[in-house]
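Removed: one protein chain of the complex. Kept in place: all other protein chains.
Entry: chain A
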């Protein structure tokens, strides 16, 4: 029997009043791939992330995480998701370790098991030596890396990141993008929302979202065709200067 996709979104729509934020969105993520959810600001990426993490629910469409329907078995589905929100979610005045422990406990992990998982997750992001530091003392890039490590503590099958490089300098942005590509290479399924095409490698999967609709899902090379990806993206979405950043 073949395993279900790591994440399957089928015919999902959501409206804020009269405004349709998502319109019949469907895509599936193959396991162990880095998939970019590429769309200009206002495309509906954050709304989709709220639905994927069940901060919002909709009656239209279904979302499955590793075969678990998010509406019918939310706890089983949420347990298989690691999330890095666009807005940092950190307790600034406590240590990295304490932040990690709090998160682990929310997933039911405590004691020696939690410590081992936290140390392993910090190791994956080269953050182990900063475990004792107060979060406030970390720079933006390290804080982000800590959040990514935190999202891995409970060994999720899918890692969701909502524009995780917003506000970071170029070096930190590049380092974090590389780290997460490495995670995908190790077998983790990644959904990375962005409007910056330079964060996407040619072999990555891309879902292009524009005005709440999926315009295309294919590999970055296929989406680009015989021109740079940025040109293809601008052509599809009608121009967006921020994408050049």
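Definition applied: a residue touches a chain if its C-beta (ideal position, glycine included) is under 8 Å from a C-beta of that chain, and two chains touch if they have at least 3 such contacts; residues count from 1.
Simple rule for what comes next: contacts and distances are computed from a predicted model.
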Query raised in the report: UniProt names the one chain left off this complex as which of "Membrane protein", "Cytochrome c biogenesis protein ResB", "Transport permease protein" or "Aldehyde oxidase"?
Result: "Transport permease protein"
Requested in this report: Quick one: say which of A:12, A:78, A:193 or A:207 touches the chain that got left out.
Outcome: A:78
Query raised in the report: Taking the entire complex into account, which one of A:109, A:127, A:176 or A:196 touches the absent chain?
Result: A:109
Query raised in the report: For chain A, which residues reach the chain that was dropped from this view?
Result: 16, 21, 47, 50, 53-57, 74-76, 78-79, 81, 83, 85, 87-91, 93-94, 98, 101-103, 105-110
